[in-house]
Structure formats: C-alpha cells, structure tokens
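The other protein chains are all here in position, but one chain of the complex has been omitted.
What follows is chain A.
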Amino acid sequence: MELKDKLISSFLAFEEAFDVDSDIHEVRSNAIKEFESLGFPSKKEEDWKYTSLNTVLKHDYSVFPKKEDALEYRDIKKYLIHDIDTYKLVFIDGIYSSHLSETTHDKIDVCLMSSALSKSKYKPIIDAYFNKIVPKNGLNSLNTAFSKEGAFIHIHKNKLADKPIQIVNFSTGNESALMVQPRNLIVVDENSQAQIIERHQSLTDHPVFTNSVTEIFAGKRAIVDYYKIQNDRASASLIDNTFVEQQEESVCSMHTFSFGGKLTRNNLNFYQRGERCDSTMKGITIIEDKQHVDHNTLVHHIFPNCESHQDYKGIFDENSTGVFNGKVLVEKEAQKINAFQSNNNILLDDKATINSKPQLEIFADDVKCSHGCTIGQLDEESLFYLRARGIPLKEARALLMYAFANNVLESVRIPELKKRITSQIALKLGVSLGFDL
C-alpha cells in the first residue's frame, strides 16, 4: 500500500485510540481530508522542484510505534547538551520518555503537547494558538491530522526560561521503518525569553521519516533563540516545518545546523505582526555522500520599521546537493524595512550541486533590501598562504571552511552549544587544527 493510503486508512484507528472527544478532533478530521486531496508534494510544484520525496516515501513505515523503548541516559547522553543544566523533552519513537525528560510548571510550562491538548487549563492557549499560522499544504495537514505529541512550551508574561530547553526526538530502530510526526507549540508571551535546542536523532540505520510541525509565537518584546541540530544518520529523513509569528519589538532567531541525514527539508516562515520586529535566520550546511539539504525560507514583512537577516552557508562534498529558496515579501505598508539575505556556498567536488534561488517581492518603496548568492571553491591563494605557514592541505582546507561558516556561529548565544557545534564541524571536517575551534 502506498504511504499516503496507509496514513489515511490509519487515521480512524488513530483518532479512536486516542481521543475522538478531543477539542481538536474537528481540526484533525479536516486536516486528514486536506491531506487526502493534497497528498505529498511532487517535483512539479515550484517549491519542490529540486527536492524529490520519492526515495523517502517508498518505505513501508510503521506510523504508530508500539511502546516506549527503554533507553538509558548513558545511551543518549552524547546527543544532549549535557554539560549545562537544561529542561529536556525527550521523545523515543514519538513517545514521551518521562525518565529522560525534565519538565517544569514553575512559572513557565515546559511539558507535553498531549497534555496541553487534553487538559482544560491549557484550553485557552490551545484555542488561541494551535494550528493558527500553519499554511495549508499536504505535509502540514498530514502533521495536523496526526498531531498528538510533541513539545508544549509556554513562557508566561515577563518570565524568563531560566535555562535552555532541549527537545530531542530519538528513533530506536525497533520498527523496521518508522514515521514520526512531532507537533510542537511554543508560546513566549510579552517580555519573556526562551532558548530552545531541537534535535532529531536516529540510533540505528533503519529508515526514519520525520514530518514535524512547530509553531512559535513571540509576544511583544519577547526574545526567542531557537537552534536546530540536524546531524542524523544517512537513513533518516526530516521535513521540518517551522512557523514563527512575531509581535512588535520581538527578537527571534533561528539557527539551523545541517550536518547529516538522507534528506532534510526546512520550511521556515517568519511572519512579522508588529513594528520593530527583528528576525534572524541562519544556517550552516556541511554534507557529503548523497545527502540533500533544502532550505526554504520566507520572511513576511507586514509592518514598518522591521528587520530581517538571513545568512545561510553551505559546504557540499561528493554527490551531495543543496537547495536554498529564500523568499522575502515586503507588503506596501511595511516601509523602512531592512531585509538582508545571503546564501554562500562552496562546492568541494565537481559532482556536488547547489540550487540557490532568492526571491524578493517588494511592494513598499522606502526599504533597504539586499540579497547575495555565491557559489565557489576554496580560494587557492588562501590555501597556499596557509600551507606556506606549515598548515597541511587537509587542515588548511578545513580552516578555510570553518572560517567561511564562522560568522553564522558568532550569534549562537549558548556557549556550550557553540562549542559543541564547532567541535562537530571539526569532526565533520576530520581534522584537529591545533586549537579549539
């Protein structure tokens, strides 16, 4: 049976098993109908021209994992930022693991989507925010239809999440092939702050297909820093759909580090719903083999005096492929906007490819917008300079690649995370540079 049909026929059982009486029963039922008519995207769609899901969809995924698998902390420690205190929401094969997690309800709520969807005290938040900014398409509808578990984070007005929050999704390989659909909702109220780190990690080489949806709401003057670590096995594919809505003077940043996975697609939309918003989207992609990473971004400037900064760096080796499709939409009312976008790429191999397509649609007249896209190789003159100082070719190349990506790291505001990413980059590049990156 095709995956689409399998999902549709599983829906009734899914709803019955969990909660037909749930408030969002109707939302889910509508969503499955939408998915039924829209299906998975195909390369015929403009936005999917360079990314084909064919090889991902061909597996016979089990869509409801049976039970929680007992993972021990020592098995997964290395996938966590463990040298600092954090809140943790750990999911194993899509199921919440209470013993690996650390939640809170003390002034802020760091807990589960399943409880937020079922407990009446969260109803106002769910009513106000759940599924409000998710564009209609096959993948989003599919996730909504099966939305049940994931992270629920609510930082109340004037509160600060006192430590970073990690959302980590493991797949164990207990199923021969697994599809999971995490659904996260993050609401950061007026004058509040949160730092969130998200990771998807497969523990075996069984195929895993993740289709996740995350909605993030930043209230007035809220500050949200969100980091995604995408460093998965070559058997794991991820479609990450993340939507951010910002109220006035809020500052939101998204850093995406894509170092591995079979196919990774990031659909990232920022909607500015007030003046003086600041949106940052940055990414470093370093891949090889036949890996594929696609960044599809949108910044929607609706109000005046806002800023957006996009800076995506990509290093592609062997047969890997990259896509950058960045859209900046500036409405007529959105005067005095600064919108910057840059996408720089290095191809290390003749066989590697990148498709970079910036799209600016500007209807206001008093704006500063710029975009730049470069595709190149490592600079020979720089390589010679480094080698003439005794740095061997491999290290010299790594140093230049690190230097190339470095400015994306500068804005990472969790020092331990920054350290971790830099050492992952060094590992990825297979070098020790004689200093800690």
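List of remarks:
By definition in this document, a residue touches a chain if its C-beta (ideal position, glycine included) is under 8 Å from a C-beta of that chain, and two chains touch if they have at least 3 such contacts; residues count from 1.
By definition in this document, contacts and distances are computed from a predicted model.
A chain of the complex is left out here; the name its UniProt entry carries, from "Fe-S cluster assembly ATPase SufC", "Branched-chain amino acid transport system permease protein", "2Fe-2S ferredoxin" or "ABC transporter ATP-binding protein", is "Fe-S cluster assembly ATPase SufC". If you put the hidden chain back, the residue from A:Ser62, A:Asn338 or A:Ser382 that touches it is A:Ser382. One of A:Ile8, A:Ile155, A:Val180 or A:Ile391 touches the chain omitted from the figure, and that residue is A:Ile391.
Summarising the interface, chain A meets the missing chain with residues 379-382, 384-393, 395-396, 399-400, 402-407, 433-435.
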